[in-house]
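Here is the structure we will look at, set down as structure tokens.
Apart from one protein chain that is not included, each protein chain of the complex appears where it belongs.
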Amino acid sequence: MKKLTVTLAATTALAALPGLAFAQETAAETPDITPYIFTTLLFLIGGFLVFWMAAGFAMLEAGLVRSKNVTMQLTKNVALFSIAAIMYWLIGFNLMYPGDGWLITGVMGPLFAVTSLEPVGLGADAAALDYASAGSDFFFQLMFCATTASIVSGTLAERIKLWPFLIFVAILTGVIYPIEASWQWGGGFLSEMGFSDFAGSTLVHAAGGFAALAGALILGPRIGKYKEGRVIPMPGSNLALATLGTFILWLGWFGFNGGSQLAAGTVGDVTDVSRIFANTNMAAAAGAVTALILTQLLFKKPDLTMVLNGALAGLVSITAGPLDPTLFGALWIGAVGGVIVVFTVPMLDKMKIDDVVGAIPVHLLAGLWGTFAVPFYTADTSFVTQIIGFAIIGAFTFIVSGIVWLILKATMGIRVTEEDEINGLDMAELGMEAYPEFKAG
Amino acid sequence: MKKLTVTLAATTALAALPGLAFAQETAAETPDITPYIFTTLLFLIGGFLVFWMAAGFAMLEAGLVRSKNVTMQLTKNVALFSIAAIMYWLIGFNLMYPGDGWLITGVMGPLFAVTSLEPVGLGADAAALDYASAGSDFFFQLMFCATTASIVSGTLAERIKLWPFLIFVAILTGVIYPIEASWQWGGGFLSEMGFSDFAGSTLVHAAGGFAALAGALILGPRIGKYKEGRVIPMPGSNLALATLGTFILWLGWFGFNGGSQLAAGTVGDVTDVSRIFANTNMAAAAGAVTALILTQLLFKKPDLTMVLNGALAGLVSITAGPLDPTLFGALWIGAVGGVIVVFTVPMLDKMKIDDVVGAIPVHLLAGLWGTFAVPFYTADTSFVTQIIGFAIIGAFTFIVSGIVWLILKATMGIRVTEEDEINGLDMAELGMEAYPEFKAG
Partner (left out) sequence: MKKLTVTLAATTALAALPGLAFAQETAAETPDITPYIFTTLLFLIGGFLVFWMAAGFAMLEAGLVRSKNVTMQLTKNVALFSIAAIMYWLIGFNLMYPGDGWLITGVMGPLFAVTSLEPVGLGADAAALDYASAGSDFFFQLMFCATTASIVSGTLAERIKLWPFLIFVAILTGVIYPIEASWQWGGGFLSEMGFSDFAGSTLVHAAGGFAALAGALILGPRIGKYKEGRVIPMPGSNLALATLGTFILWLGWFGFNGGSQLAAGTVGDVTDVSRIFANTNMAAAAGAVTALILTQLLFKKPDLTMVLNGALAGLVSITAGPLDPTLFGALWIGAVGGVIVVFTVPMLDKMKIDDVVGAIPVHLLAGLWGTFAVPFYTADTSFVTQIIGFAIIGAFTFIVSGIVWLILKATMGIRVTEEDEINGLDMAELGMEAYPEFKAG
């Protein structure tokens, strides 16, 4: 989502009228109003849809953990979004878009302006960006930062302590994500290199997946998950919630990918947004159907959690390039995402990497695939560059996250006690059950 | 939702200015930009709201089945939406709007273009429709097709096998719905006859209801539902989910009915969309209140599932004509929907037609009522034509669906074994419980 200056077709059309020279000068200002409003609305609508994804992750994860850890998972999800909202304002946005730093200091009222309680004039804000409101842009960008953190919480569920997790979230959303995302969307070296990641298969999803992977390796698997070479299933406590979460994410993804067009003020732009909506939906559907058929063929029984993750993997897969593929392109790109999930979820288990909700297959591996697949449909991109860009982001996020996890482990510890883990984090850390009246079977 | 060409008031106004002949020629092109964008946004926003209805049906149905069948019901709902998304692209859209077939082949990248991996130029798409993006139109129409399938899954819950159901869904969304809907919205003979169905009381809701009815008759009731002349209640396992599902559907319906205005680029059009929103809400409210009062009067205890179905019946009732009634009109039309639900749910049980969630009363019977009621408020419509149109759609959908169900029954069987039904479809067909830790009482 590199920032673009919108060129308005209407302006050009009017400028071509020699007989209307006087009108032309004024009109050159006037027609910008409508595109500005449309693009601002795109950010606001896209932004509230991506906000809604925070609820989707919360429900998905709460549904896939055991009931003794549900309150904790819910707490983590509400808290991580809230912390992301504060950290991205405090540090992240400025780090990510240094050129726009003054937007925040000058207009949105940041840290540096705290001594002033005066409201900031609207005129300044109106002028801050020439294609949309700075506030709407900040609102939209913030939601992507929060999504990155949401991805981590699922993988590490059922054994990580609350506070170290939240400290990691603060660092991820305040520093790690803004830095790596700035390399592409802040006009950094990746974008100059020709790397292409339209809405964040790498920058958001794989980055979240790498942060989760680093955590999972350092944290270790849940007690009893891998026993004598066998994988012990620990079924989620509420598949209705998990399904609701998936539908919420699917809905929010229209804003995630569609809003990343970053413009809605011309026929070309809304036409593009429409293509993105249709492609995003198709990739999700293809991922779900693929996982459904594959689990039937491989395991003789369709697996709902695989179907849900298949839909999500389809969504992640199309996110790097949701605009250019044909609908058939979106279908097969999403379908490969579904294949990836079905084959890599068991593979992670073989490697004893305990990913409670399957976030690493869905976000990291399908993110890799989606990033790689961009040149099939998008001109002026290269498979090699895509891989290099992915590797750079992956290495950076994985290494820095790993260092942070190790420091947290060494200082305050990141894992609950064995007893607390067995009894469940809800009673041990929070003293509050999510379903106090529903007896465990 | 017959496709319309939008006439822009502004164009006319400008054309009336003789002194601006030169500007007029250019301006005649220019002002179309804004209406194009507005109508595209209407399709996208309406479309994502109707997408959300898929989650609504999933939650409603998951809440109204017994816990041993919840995973299956969730699986069916995710799968049916995904299959609908693929089938409507593969066959449906072309069947429904044959004149627009080239939109898909030429622009959206369909089956026939699979050999080409080249992205399709945007210019072509921009030109495809003159009033909105073809992609947004496809996205919006697809959601209606999926809704038709969602209606069927509730009625047949707790006893139908997964795969025959999904094959039926593929045929319904790829062929049956597109054909019958084309008769009206594709400019077919029903629209020429003067039949009126603004957003689909007949074409979507009753059609889904007829497909469900055919299935229910051929499939038979659940084991133990009707015993020695008595109806055995089989209460839903999670009324919170069912209520959530109803709220989701209510929300999505604003997109369903409002988006069916198919235009938002003029004062008249958005004013119409607003009337539709207000009327849709009123009809739902009236249906709910009516069911609440009626169940209190008849059974001495208000019945939440009746209230939920009353709201939905109110929504279905107003769907054939949400624009023209006054708010009082919406109120009484919706209220009659509520009455229909309260009286026909027990009636179906007397006929031993086992409709698990009440979809036939809500979608078929309230759909009949809503279709019939159109001429009370809409000029140039006739009660007789409305009934004829409804009968034609009903007969076609019922007969073709019945044939498909019979073929499926004869070939692969459509019903799970008695043992599997008693144990629940979740363990028998999927090996996965929705709430593994919540003990059955």
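Per-chain numbering from 1; labels A and B assigned in written order.
Here, a contact is a pair of C-beta atoms (placed from the backbone, for glycine too) under 8 Å apart; a residue touches a chain by one contact, two chains touch by 3 or more.
Since the structure is predicted, the reported quantities are computational estimates derived from the model, not experimental observations.
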Identified contact with the non-displayed chain, of B:A240, B:I399 or B:M412: B:A240
Option from A:F139, A:F247 or A:W369 whose C-beta touches the chain left out: A:F139
Full-complex contact with the absent chain, from B:W163, B:Y377 or B:F396: B:Y377
Which of B:V270, B:I353, B:I387 or B:I407 contacts the chain that the document leaves out: B:V270
Options B:L129, B:A181, B:I318 or B:L331, residue touching the unrepresented chain: B:L331
For subunit A, the residues touching the chain missing from this view: 22-23, 26, 29-30, 33-34, 36-37, 40-41, 43-45, 47-48, 51-52, 54-55, 58-59, 62-63, 70-71, 74-75, 77-79, 81-83, 85-86, 89, 104, 108-111, 113-114, 116-120, 122, 125-126, 133-136, 138-139, 142, 162-163, 238, 241, 244, 429-439
Interface residues of subunit B (partner: the chain not displayed): 9-10, 13-14, 16-17, 19-20, 23, 34, 38, 41, 45, 49, 66-67, 235, 237-240, 243-244, 246-248, 250-251, 254, 258, 264-268, 270-275, 277-278, 281-282, 284-286, 288-289, 292, 296, 301-305, 307-308, 311, 324-329, 331, 376-379, 435, 438-441
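Convention: only the chains that are shown with their structure count from here on.
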Intercentroid distance (Cα basis), subunit B paired with subunit A, Å: 31
